[in-house]
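What follows is a set of notes on a single structure, which appears directly below.
In this view, the complex is presented without one of its protein chains, the others remaining in place.
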Amino acid sequence: MMDVIREGDDILLYLDGKRTYLVRVEKDVSFHTHKGYLQLGDLIGREFGASIRSNLGVEFYALKPLVRDYILKMRRRTQILYPKDMGLIVLLTGIGPGSRVVEAGTGSGAMTVVLANLVRPEGRVYSYEIREEFLKDAEANLRRAGLYDYVELKHRDITEGIEEEDVDAVILDLAVPWLVVPHAYRSLKGSGVLASFSPTIEQVMKTVEAIREHPFVEVETVEVLMRRMNVGKNRTRPETRMIGHTGYITTARKVLA
Amino acid sequence: MMDVIREGDDILLYLDGKRTYLVRVEKDVSFHTHKGYLQLGDLIGREFGASIRSNLGVEFYALKPLVRDYILKMRRRTQILYPKDMGLIVLLTGIGPGSRVVEAGTGSGAMTVVLANLVRPEGRVYSYEIREEFLKDAEANLRRAGLYDYVELKHRDITEGIEEEDVDAVILDLAVPWLVVPHAYRSLKGSGVLASFSPTIEQVMKTVEAIREHPFVEVETVEVLMRRMNVGKNRTRPETRMIGHTGYITTARKVLA
Amino acid sequence: MMDVIREGDDILLYLDGKRTYLVRVEKDVSFHTHKGYLQLGDLIGREFGASIRSNLGVEFYALKPLVRDYILKMRRRTQILYPKDMGLIVLLTGIGPGSRVVEAGTGSGAMTVVLANLVRPEGRVYSYEIREEFLKDAEANLRRAGLYDYVELKHRDITEGIEEEDVDAVILDLAVPWLVVPHAYRSLKGSGVLASFSPTIEQVMKTVEAIREHPFVEVETVEVLMRRMNVGKNRTRPETRMIGHTGYITTARKVLA
Partner (left out) sequence: MMDVIREGDDILLYLDGKRTYLVRVEKDVSFHTHKGYLQLGDLIGREFGASIRSNLGVEFYALKPLVRDYILKMRRRTQILYPKDMGLIVLLTGIGPGSRVVEAGTGSGAMTVVLANLVRPEGRVYSYEIREEFLKDAEANLRRAGLYDYVELKHRDITEGIEEEDVDAVILDLAVPWLVVPHAYRSLKGSGVLASFSPTIEQVMKTVEAIREHPFVEVETVEVLMRRMNVGKNRTRPETRMIGHTGYITTARKVLA
């Protein structure tokens, strides 16, 4: 069925390819932009995707925010994972509705939001983070995306251990993943998947070495590159600048010794 | 809780990094390999990840198949999408539990399996395919993966129209995506996402041109490359050979004119 | 033998990885930097690679400029070719001492400088350019690099014809290379090499189509990517940002019909 905008809904207000705003629709509140102000309340009862004009006559569109929009607009203190990396981690770990996943560190909650969206409503994400200020950001980000109910944020040092047992996947994005490998092995159910994301090759080397000291199989490390294309008559070409590196993804599957 | 192997379950029998077998566990049936034969019935009641020895003493592991394993072992007649591309499509379309998705062409059902796994149990995948023999393969592949209930396979030519309305996403992987763009626009709910995968740049050009003739925003085309790394003491390096190209991914979001 | 700095020589004054200056060594002239001023005349008689301190005690090194330094420091109005692309063009065309090469457009003269350096002293570069202000830049850049004697700058529109005959290679870096293909065919000696550099795929398509209408063999198009690595203890990784695209290189070899 059609998706109708209701009071209190978030919308991604779209002006152009470079300017979008994640805002809440409320009655009697006007939203100011450099292209004039908008009466967001006028959107109530209309379908997502509807257009709205500012008092200066500039047209905006009210998109329904996707998880990737919440991530893009997140309050953040650090680098977050890119869709290209998160997408491959999702495919390689096999996470889906009902999965129970341990994650560390929570950071701003970007991966947490993606995972929570996919494991709901029965699954759970157990997300470890030692820095309290990050947990607060993550909680705010998860609540805004409406996904907080599927997550257990844990203010704990995952290098000291993982409390959950028989989880489907452990996903690591922290500075010392190799210290977590023994805990991940114990926490995973048989055949469960470990995935670790690291920017440097030294981290990858140490993590792979730690993995090989435990009964894991299908130990693989990959790197993903994404390049944007400009498409248009007589100007079709890859973009001049691209992100040349985010990190390496290492995955492994637990077997029983 | 622990995942126990039951009679009738599929397992991914793991011998080494290059040799795995997707087989069904049945009593009194032995599975023959060049490393000897295995009594798969002995696995019943044991945890996934357990090891089993052939009569020649060679050890295998009984992994629980993930969606990516079902895809890798699919009966197929054509090229299928790669995890790197399917993962990014999932992230960019925002598909998750409950999503209603139109897909074409079904092909061998690789993307169908990924989508069905993520939209279940409430969502649905409507998958169009004109070649009957592909539909049969896809049905067999979906049934094997236990995901057939979440999919409606349609023996129809999607260039003639899409029956479903107000869908969350339309995902195209066929030779003439530009012919489907008008139908996709009508079928999508406001703010819904179109994603198209094409190997050639001419297909991308025509598709982007067709998209621009309709009220879509955030029209973007990207390419994803994945490179495997060899990791090990004094031999850490990217692999010599890689897949240099699979296709371009174009996405766009519907707005209401 | 040792290379000694003489009055009138250019040096590449090196402060650090981000700050270098291409300057002429003259007596009684001081060079001012934000790290103090240097008496460049003090370098006369010393070996290239020598260090010199500013009046503030900051150390600089006097490198002997390479062609790539002249290119980096060129007076330029447009994008110039990158070493990764110029290097491959040199290898694929087989240019070396004695080669006679036609080039268009001259632009700022970056490729001209590379070619002139390799064909000297017997070979020649015939470089076509229709924009007079570019030719002036190119002449200044070639003179500075000491390579002007090996080049004939031509203020002509190469789409109207090439005057030289029996040349070893024709190298194109202009907006409409396909218009030059017939002239290039006539200008090349039998077995000579055409190389064309273009940023967009439409240019490549048209150029390849034009090439195929003439007796050329080994028609190939490639793209070269270069990624920098950060190397250092526990921080080894590809750089975050990279140039994602400069252009495609198409090459072909003339045969006699």
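As written, the chain order gives the labels A, B and C, with residue 1 at the start of each chain.
Assume contacts are C-beta pairs under 8 Å (C-beta built on N, C-alpha and C of every residue); 3 or more make two chains touch, one makes a residue touch a chain.
A quick note: this is a predicted structure, and the numbers were derived from the prediction, not measured.
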item: Chains on display which the left-out chain touches in the complete complex; value: B, C
item: Per the touch definition above, residue among C:40, C:90, C:158 or C:194 touching the missing chain; value: C:90
item: Footprint left on subunit C by the chain that the document does not show; value: 1-3, 14, 17, 47-51, 61-64, 66-68, 83-84, 86-94, 96-97, 114, 117-118, 120-121, 166, 189-193, 201, 204-205, 208, 217-218, 220-229, 231-233, 236, 238, 248, 250, 253-257
item: Interface with the undisplayed chain - residues on subunit B; value: 199-203, 227-228, 233-247
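Convention: only the chains that are shown with their structure count from here on.
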item: Minimum number of chain-to-chain contact steps, subunit B to subunit C; value: 2
item: Inter-centroid spacing, subunit C versus subunit B (mean Cα positions, whole Å); value: 47
item: Geometric centre distance via CA averages, subunit C-subunit A, whole Å; value: 44
item: Whole-Å gap separating subunit A and subunit B, where each centre is the average of the chain's CA atoms; value: 21
item: Interface hub residues of subunit B, defined as touching at least two other chains; value: 201
